[in-house]
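All protein chains of the complex are present and in place, except for one that has been dropped.
As written, the chains take the letters A and B, and residue 1 is the first residue of each chain.
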Amino acid sequence: MEMTLNWYLTLSSVLFITGTLGFLFRRNIIVMLMSIELMLNAVNLTLVALSQAAADTAGQILVFFVIAVAAAEAAVGLAIVIAVFRGRQTIDISKIKSFRY
Amino acid sequence: MAGQILFFALAVTAIAAGVGVVWSRSPINSALWLILNLFCIAGLYLTLNAQFIAVIQILVYAGAIMVLFLFVIMLLNLSEMPSVTRFTIARLFGFFLVMGVLALLTYAVAAGLDVLPERIVPAAAAVSGSPSTLARSLFTEYALPFEIIGILLLAATVGAVIIAKRKPV
Partner (left out) sequence: MFEDYIPFFIQLAIASGLSLTLLKGGELLGPSRPNRIKIMPYESGMDPVGSARQRYSIKFYLVAMIFIVFDVEIVFLYPWAISFQDFLAAGVGLEVLGIVIVFIVILAIGLIYDIKKGGLEFD
């Protein structure tokens, strides 16, 4: 049992690190948002694996809430991307200095 | 054994797709890699006996959130977008072939080191991820968080309408 959990946790940490690297090193806002989705998914995988190991449904309920938060985050985040793009015609994060146009 | 190879195949493909999200030059390619990654994670949820989570993973993430992402990419229609590498079925076959070989190698190494994943056997009866099991605690114990999620979604609707509909300055 211990061993299996380790495999799932290893996988999810690798995915989380990938998402973090993407968030830190990409300059395209849309790809940065996708990296956040990747990180959220890694966390969800951890939650489900731990909920299975602990025989408790609380982890899976939490995944529900995380998915709802991810949907809300994607909707608002992409709305902000659209608003910023309309103002200055770029989604390169290094070219955007302030929210005011 | 088949289950373990399945785990490694899904895990290796998920990691490769995750790297693809970060590595791709074009946002469209990133989005497609992310969809593959989400499907692999849904498969992993199945191996963890969380059927309902696996289904809503595909429904909400791959079905709705990724549509929104692709949609925004096309909405913005970036002129400086780098050209997309030509997609061929041969390349797709090659990708899955390489991932399969890598999964087998990982399996062999793990078997050699005697650290193969086994079933997670909880002390109590196995937790079923079926909708009715989840509903029992979602609507009783977690009723308040459930309503708060409703308010969060309301805030997201209102906020996105306000931000996106504002006239360009």
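In this section, a residue touches a chain if its C-beta (ideal position, glycine included) is under 8 Å from a C-beta of that chain, and two chains touch if they have at least 3 such contacts.
Since this is a predicted model, take the numbers as computed values, not measurements.
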item: Residue, one of A:38, A:74 or A:91, that touches the chain absent here; value: A:74
item: Among B:16, B:31, B:103 or B:149, the residue in touch with the chain that has been omitted; value: B:149
item: Options B:98, B:111 or B:161, residue touching the unrepresented chain; value: B:161
item: Residues of subunit B (touch criterion as defined above) contacting the omitted chain; value: 2-4, 6-7, 43, 46-49, 52, 56, 59-60, 63-65, 67-68, 71-72, 74-77, 89-90, 92-93, 119-120, 126, 131-132, 134-136, 138-140, 143, 146-147, 149-151, 153-154, 156-158, 160-161, 164-165
item: Residues belonging to subunit A that touch the chain removed from view; value: 64, 67-68, 71-72, 74-75, 78-79, 82
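The criterion applied here is as follows: only the chains that are shown with their structure count from here on.
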item: Distance from the mean Cα position of subunit B to that of subunit A, given in whole angstrom; value: 10
item: Subunit B to subunit A touching residues, read off their complex; value: 7, 11, 14-15, 18-19, 21-22, 24, 27, 30-31, 34, 37-38, 41, 44-45, 48-50, 52-53, 56-57, 60-61, 64-65, 68-69, 72-73, 75-76, 78, 115-127, 129, 133-134, 136-138, 142, 145, 149, 152-153, 155-157, 159-160, 163-164, 166, 168-169
item: Subunit B-facing residues of subunit A, complex; value: 1, 3-8, 11, 14-15, 18-19, 21-22, 25-26, 28, 30-31, 33-35, 37-38, 41, 44-45, 48-49, 51-58, 60-61, 63-65, 67-76, 78-83, 85-87, 91, 101
